[in-house]
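Sharing a structure here in structure tokens format.
Each chain you see keeps its place in the complex, though not every chain is here.
Lettered A and B in written order, each chain numbered from 1.
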Amino acid sequence: MNAMIRQLPRLSAASTKLSRCAFASRSVHIEKKIEELGIELPAAPAPKANYNITCRVPDENTLYVSGHLPITADGTLITGALNPEGGGLTVEEGYEAARHCGLNIIATLKNHLGDLDKVEQVIKVFGIVNSSTDFKHQHLVMDGCSDVIMEVFDKPVGYHARSAIGVNTLPLDASVEVEAIVKIKS
Amino acid sequence: MNAMIRQLPRLSAASTKLSRCAFASRSVHIEKKIEELGIELPAAPAPKANYNITCRVPDENTLYVSGHLPITADGTLITGALNPEGGGLTVEEGYEAARHCGLNIIATLKNHLGDLDKVEQVIKVFGIVNSSTDFKHQHLVMDGCSDVIMEVFDKPVGYHARSAIGVNTLPLDASVEVEAIVKIKS
């Protein structure tokens, strides 16, 4: 994998642990499931410029989640285009990258909501795949994101609408970027 | 047109006929109009992976429609980039492809709602056009989708917000992909 490694600013582990303790007495079915699945959530991304990681619509329970990049639990950004025939990322590597986008979105939801059981419906995900022009399997790459959302939230909560497209380049050379719209329980 | 032909899984004609019968006694103004316009709807696309073709927001009447590809009524996927000067698709061929994306979305709405008169407003369409880098008329291509939506639903129901962009590649080499947000009557 010809991907570069970068460190991005993250919320500290301490602040993540703190919020976990604060909600220890609440229902944590989804978080137990995440543990049982052996999934390690990355730290939730922190804002980096004049925009927010999420925006909740006033007087509604709809949460818009900004574009998330494939950052692993150790802080590595997965980079490089999907380009199996040209020595770039394979479908399998892209699938893993999209899965990490999904995990970063779940980390953001946990950070925003305190408790992932508050998610009523993952409504929509939009996935953008960094691709060489001859790569035509963006849908198989985005299955990595859809699959982890369904593993964690299952039907009907996790069963989302989706679009997947290819592009010639993405911010920081990220391999995949995913944004989402989520309905929160009132 | 240097497009390839592919067969994608579809809902069977039988299931489509069944749902048509079930709603025979309901108002079918839009569907009559579709007949009068001589438009043949394709079979509605079926889910192919861990995501849904549509997602209705709980407690709301907003329907998110996943990215739809330009599949003709005989099941052919229109493929290849818009690239008039390089021997690829012309604006006219792209327009036709975008029109088929719109028809596939309408088929999905009919399949989901039973009755297209339940559409209160086509709110937004987002069109992504497979394009060579020197092609700059994605808006003219997407007019094929906007025009068929307006032919079928007219103002104000069909009068939607829209964005159109170009990309270097799309899933399965589709020429156009369109997603939509639709308000349903309560």
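Heads up, the rule we're going with is that a residue touches a chain if its C-beta (ideal position, glycine included) is under 8 Å from a C-beta of that chain, and two chains touch if they have at least 3 such contacts.
Since the model is a prediction, treat every value here as computed from it, not as a measurement.
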{"item": "Full complex, copies of the single sequence (shown: 2)", "value": "3"}
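In the analysis below, only the chains that are shown with their structure count from here on.
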{"item": "Angle, in degrees to the nearest 5, of the Cα rotation that carries chain A onto chain B", "value": "120"}
{"item": "In the complex with chain B, residue positions of chain A that touch it", "value": "62, 120-121, 123-126, 131-139, 143, 146-147, 149-150, 159-168, 181, 183"}
{"item": "Touching residues (chain side chain B, partner chain A) in the complex", "value": "48-55, 57-58, 64-67, 126, 128, 167-173, 177, 179"}
